[in-house]
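All protein chains but one are shown at their positions in the complex.
Note that the chains take the letters A, B and C in the order they are written out, and that residue 1 is the start of every chain.
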Amino acid sequence: MNALGLVLLIATPATPLVMLALCGSQARRDFLSSCLWIAPLPALGAALMTIGGQSSAFAAPAIGYTLFIDKVAGVLLLVVAILWIGAGLAAARREARDVRFSVCWMLTMAGSFGVFVAADLLTFYLLYALVSIPAFGLIMRNGDAASKRAAGVYMAFTILGEAFLLAAFALLAAGEPNGSLQIHDVIAALPGSPWRDGALALIIASFGLKIALVPMHGWMPLTYTAAPLPAAAALSGAAVKAGVIGLIRFLPFDTALPDWGEALAAVGFISAFYGVAVGITQHNLKTVLAYSSISQMGVIAAVMGMGLASAIPGTALDSAVYAAHHVLVKGALFLSIGVAAVASQKYRPLVMWLSAIMALSLAGLPMTGGWLAKLVVKAPLGDGIAGTLADLSAAATTLLMLHFLMLLARMAQQSPQTKTQVAIDASWLALAISSVVVPWLLYPVVVGGLGEALTASAIFKSLWPVLFGAALAYGLRPWDHRLLSVPEGDIINLMEAAFRASLRLGETFERLDLRLRQWPAATISLGIIALLLAAAARASR
Amino acid sequence: MTAATLAGFIGSALVGLGLYGLITDPQPIRKILGFNLIGSGVFLLFGIVARKGAAAGFAADPVPQAMVITGIVVAFSASALAIALVLRLYEVAGPVSLRSEHTSNKAEK
Amino acid sequence: MSILQILDIGLAGLVLAVAAWTVFARDAFAAVVGFVAYGLLLSLVWVRLFAVDVALTEAAIGSGVTGVLLIGAAGRLRKLEASGGDDELPGASLRLFAAALCIFVTLVLAGVVLSLPDPGPTLAPEAARHLAETGLGNPITAVLLSYRSFDTMLEKVVLVLAVVGVWSLAADQYWGGAAGNPRGAEPDGTRALLAQVLPPLGILIGIHMVWVGADEPGGAFQGGAILAAMWMITMMAGLTEMPSIRSRLLRLVLVAGPAVFVAVGVAGVAFASGVFAYPTGFAKPLILFIEAFMTLSIAVTLPVLVAGPPKRLRQQ
Partner (left out) sequence: MNAAPIASASTAGGSLLWLAIILPVVGILASLLSGGRHAERIALLLMPTGFGIAIAIAIFLWRSGQPLVYVIGGFNPPLGIALRADGFSAVMLVTTALIVAAAGFYARAIFATPPGITEARAPLTFWILLQAIWASLNLVFLGGDLFNLYVAIELLTFAAVPLVCLDSRAETISAALRYLLFALCGSVFYLLGVALLYGAYGTLDIVLLSDRVSSEPVVWVAAGLMTAGLLAKTALFPLHLWLPPAHANAPAACSAVLSALVVKGSFFLIVRLWFGVLPNVPHEAVSFILAALGSAAILFGSVLALQQERLKLLIAYSTVAQIGYLFLMFPLVQGPNLWVAEAWSGGIMQTLSHAFAKAAMFLAAGLIAESLGHDRIRDLRGIGAVMPMTLFAFGLGGLSLMGLPPSGGFLAKWLLLKASIEAGRPIWGAVMLSGGLLAAGYLYRVLAPALSSDILHLKAPPRRSREAVALALALTAIALGFAPKAFFDFLQIGRVAVAGGSS
């Protein structure tokens, strides 16, 4: 550890907050918008140092906040920082005029970086709340009824997730015999903890909610559809990874837990296919990408589940690399929607081709970043049923991505011819190119040589799911418009109805309260409580 | 039965009576009476405690007696404030009782 | 069973009967009158408990001044009640339940009280042991003004707060005015005569009570209450009237008791062993000094509380 590493580590989550504080006064509003893309730079630096072999730790014992960064976090932090820069550039022009938006952006960013470097439970919880809650303001940006609804639903899920997580952390902390709150210690103690199962259930529930595992996925399509594009890019690419790092950090991969692992994998695969199944019925580009995120996050959950089931070494890093690929691609694809809508005739092929590469990269098209990512998770998934399911999910993703590309092409053709917006173009282009390049740069450093993966048979093996998916897409074309029309967020509508029904309980409570607050009732309660307490004191012996 | 035991009974019964009045009487002034009855019952209990503590040539323990004197003055102050509130309430709002909730939850300014 | 015991039981029955009357009487005014009678009977019970100081306090304040306060209020409320109101009793089942609860509470209390040790633990010997230090003869005065003088001082502050609270219920336009009827509003022969004869006597008795309170039953509370009663009588007769609440003198008298108490108490830091301690040998004179001011304050505070918030602007 050296001084620079330490400074960068602290600066990673602190820079957005400090910059925000500096912009406190109205006069520096313009500065605030450039902060959107400057603030991620220390995180980028810290990530690069870590990937280069440097790990850092920081502790502020007086207030109990501790940070550390390792390779797993470094990989994710690197791409997340790049995405925040790109999305920040995209947001700086238009969205940042709204101060509330910029403030929420900076807070979400601080949390998004922070969760990767938090070393203890309380720091993690704080930063996790930061990446989750202020995002409300990003979703609300448009201010219409749909975004209000989406923001409300998002908030409900987020707060529920926070409650689950707090309970999980309390169980983790209680299970650590020495009173340490370091994530490292509590997870080491977890397999032997009396509250192991409760803690694992709550961890999976809270982070599963964040990465939108079925059936806790309904908020995601609503949210991404309602948010402005740069916000959707940042949320889908970066903020969601808080859930991924959560699972990576808090699942005890060193101990084989077959039941929990297989359960998680099952939920993961269900999500992977469910996301595609509903996604292909959607006609809004943002919604389609949101369902693709549900599907991709399902695959990551499946990878971690299989790793957990048999304590496969390296699962954490493998999942991180897989997730890292999703960060840039998904972020850039969201921005593609905006770019394609305004791209002039001249640029349209570029937009379409780059988008196609990124989309199929998600499906694991050979020689793309997604292909590398899928190579990495081969180990945890194995060749058994999980491996087959993973291949099938790649095929399904191909199907969904072709659906997306078709919609994108259709939109680009229908959109009126206007001049391109340069800012969007540049940031999008940079992001898109890095989504292609970065995995290739990262792979040799983090994983090692490609060697046998580059043989023809291996490449074909990874190609068939894509071909199969493409064939499927072709086959399904005639039914394109006859598919069921599923409302975005599917089961969220049922949940909302149930929630509204439960609100009626409040009136019952109100009537009861009015009765209890009558004078005779209250004084009688006083007498009864006195006697009850006396009786209880007697009974306590 | 000594006077102290008897006073203990009276005290307990006064608390019960006062409590009943406090619970059921709808008029605020009657509630104040009920409160005073409970209060005097409690003071009587202090009284028998004092009486049982007769020692050192004193017919009763002086400490609880002093407490009762303090308590009587406090109870008087409480009654005075409560009466003033009742009268002011009548002035402002006309006859009211505490039984019905005076302001509904949804009342708006 | 001795005669005394029979009398005791008779007295107990009477007290309870009158107490029940105050709870169950139909008319609020009748209930209040019952309460005054109840207070007087209760002071007899206190005498039987050998607590003469308490009996005097109960008669003077618990029954007397509280009685004037309640009767006055009940009278005014009776005038207003003609306009109606929702004074219905709660339902029969609720009353039955309340009655059962109250009887149960009574039984529990009685059971516990009877189980108290007899002779019980006592601080009487402790109080007696330190009595010489105070130079007083009445241990209750010693408790009130020496051992636990902190309580007594704070209780004086309670009175001050009650005055502030009562005054705060004035209508804004009458702030600075006075409570009660203006002088001479209700000329009344007998009252006026009574008001001329009684006060000199009462003042003497009151002062005497404070003075002997050092050694015998009596003290600032009882004496102050008698002085207060005298003032109230002259006010009712229209001979004197409530001063304006903004009167500097009135306020000075109101706070004099607690202020002197605090001042002497704090002076204990410099001149004695600590706060609220008296210098050796000076305890009695200092206590009498405090009591004098306390009496004055009580004599004014009680009528001010009875009179209620200012209701008119005082003619200058």
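Heads up, the rule we're going with is that a residue touches a chain if its C-beta (ideal position, glycine included) is under 8 Å from a C-beta of that chain, and two chains touch if they have at least 3 such contacts.
For clarity, every value in this text was computed on a predicted model and none was experimentally measured.
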Among shown chains, those touching the left-out chain: A, B, C
Of A:57, A:170 or A:188, the one touching the omitted chain in the full complex: A:170
Contact partner of the left-out chain, one of A:21, A:456, A:484 or A:539: A:539
Contacting the left-out chain in the complete assembly, out of C:111, C:200 or C:285: C:111
Touch criterion as defined above, residue of A:53, A:384, A:449 or A:506 at the omitted chain: A:506
Touch list for subunit A against the chain that is not drawn: 62-64, 100, 122, 125-126, 129, 133, 137, 140, 143, 148, 151-152, 155, 159-160, 162-163, 166-167, 169-171, 173-174, 195, 503, 505-507, 509-510, 512-513, 516-519, 521-523, 525-527, 529-541
Missing-partner contacts on subunit C, residue numbers: 108-109, 111-113, 115-117, 120-123, 126-127, 130, 146-151, 153-155, 157-158, 160-165, 167-172, 175-176, 246, 251-252, 254-255, 258-259, 262, 265-266, 268-269, 272-278
On subunit B, residues whose C-beta touches the chain left out of the figure: 15, 22, 28, 31-32, 35, 38-39, 42, 45-46, 48-49, 52-53, 63-64, 67, 70-71, 74, 77-78, 81-82, 85-86, 88-89, 92-93, 96, 98, 101-103, 105-109
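Here is the rule we use: only the chains that are shown with their structure count from here on.
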Chain whose mean Cα position lies farthest from subunit A: C
Comparison of A-B and B-C (more C-beta pairs in contact): B-C
Inter-chain centre distance, subunit A versus subunit C - centres from mean C-alpha coordinates, in Å: 71
For subunit C, residues contacting two or more additional chains: 90, 94, 98, 101-102, 105
Of all residues in subunit B, the ones touching two or more other chains: 19, 23-24, 99
Residue ranges of subunit C in contact with subunit B within the complex: 5, 8-9, 12, 15-16, 19-20, 22-23, 28, 31-32, 35, 38-39, 42, 45-46, 48-51, 53-54, 57-58, 61-62, 65-66, 69-70, 73-74, 76-77, 80-81, 83-90, 94-95, 98-99, 101-103, 105-107, 109-110, 113-114, 116-125, 127-129, 139-140, 142-144, 147-148, 151-152, 155, 158-159, 161-162, 165-166, 169, 171, 219, 221, 302, 305-306, 308-309
In the complex, subunit A residues that touch subunit C: 520, 524, 527-528, 530-531, 534
Touch list for subunit B against partner subunit A, complex: 19, 22-24, 31, 98-99, 101, 105
